[in-house]
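Let's turn to chain A:
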Amino acid sequence: MSADLLEVENYSGSFRSKSGQLAPVLHQVSFRLRTHAITAVVGETGSGKSLVALSTLGIQPPSFVRTSGRILFRGIDLLTLDEPGLRAVRGGQISMVFQDARAALNPVFTVGRQLADVWQLRHRGSRSAAMRQAIEALRRVSIPEPERRARQYPHAFSGGMAQRAMIAMAALVCEPALLILDEPTTGLDVTIQAEIMDLIVDLTRTQGLTTWLITHDLGVVAEYCEDVVVMNSGRVVETGSSEAIFTTPRDVYTRRLLSASQLAEPA
Partner candidate 1 sequence: MRIGIALVCIYTGIAVLSFFWTPYDPLSPGVGDGYDPPSSTFLLGTDRLGSDMVSRLMAGARYDLGITVIAVSIALSAGTTIGVIAGYFGGVLDTVVLRLVEVFQAFPGLLFAMLVVQAVGPGIVNVILVLSFVGIPDYLRLARAEIHARRDWQYAEAARMVGNRPWRVAFRHLLPNSAGPLLAFTSINAAFVALITASLGFLGLGLSPNTPEWGSMIARGQDGVMTGQWWVSFFPGLAILGLTGAFYLLGDALSDLTDPRRR
Partner candidate 2 sequence: MSYDDSAVLRVRELRKHFPMGGGRSLVAVDGVNLDIAAGETLALVGESGSGKSTVARCIVRLIEPTSGDVAIDGAPILSLDPAALSRVYRRIQMVFQDPNASLNPRMTVRQVLDEPLRLHLKMPRQAREARVRSLVEMVNLTAAHLDRYPHELSGGQRQRVGIARAIAVSPEIVILDEPTSSLDVSVRGQILTLLMDLRRQLNLAYLFISHDLQVVRHVADRVAVMYLGGIVETGPTSEVFGSPKHPYTRALLSAAPVPQWGVAGARAARLRLVGEISSPIDPPDACRLAGRCPLQQTSCTQGKPQLTDLGGGHAVACRIVAAAPVTSPSGHG
């Protein structure tokens, strides 16, 4: 097996308008995710960074059409899989965490029930065993009083805590090889963000995950990520190790992004 768990190869796609016209949004996107590494895909709004991730799981918007390219996971082109094939991959091999955790959780079921349901989906077994696993997962992501919290509904969770629960579901209950996180800490307070990122790094190590982090925050990238893919307007403009990107950026856009983020000292 290659050292890269996932390989995006010349992936291009467009949005189809109501009148049938195609508006290209992704142009020959290519990058690799090194196994067991945390890779950041950075870009601003409209860079297309989320679209590639959604395509990987087959949950891209219906108006999005692939025009060329492959997404290889362990050598298999995910884009050739049919629904049953994709369903086998989702959760079991690749799982995803979204930005607004409280919106991603179903409001009418308790958090514990939602985690337990996912466990049962993959492992069969009794309901009580599944619930025990759910509580363990919540404990593992440092949610205090996990037994009590498992009986609560998502609205009772704070933003940070809900995100931990989502991560518990995606990284622990699902046991994937690849974990995708789409702006997991945007909108969270900076102190909470630091703890969530620490958790993600910790789980990557202990669960042997390959982590794909989508973000626009270069601070998070510098602190926590090993590899970086920089995207702009649907294109990959530069890839490299974190150190290389920050110390010797080659592309003009990368340099502009860096200097914009690193606001010079007092104006």
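On the choice of candidates, all candidates are chains of the complex that A comes from, given by their letters.
Note that in this section contacts are C-beta pairs under 8 Å (C-beta built on N, C-alpha and C of every residue); 3 or more make two chains touch, one makes a residue touch a chain; residues count from 1.
Note that the coordinates shown come from a computational prediction; the quantities given were computed from them, not determined experimentally.
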{"item": "Options 1 or 2: the chain contacting chain A in this complex", "value": "2"}
{"item": "In the complex with candidate 2, residue positions of chain A that touch it", "value": "44-45, 144, 158, 160-161, 189-191, 193-194, 197, 216-224, 242-243, 246-247, 256-267"}
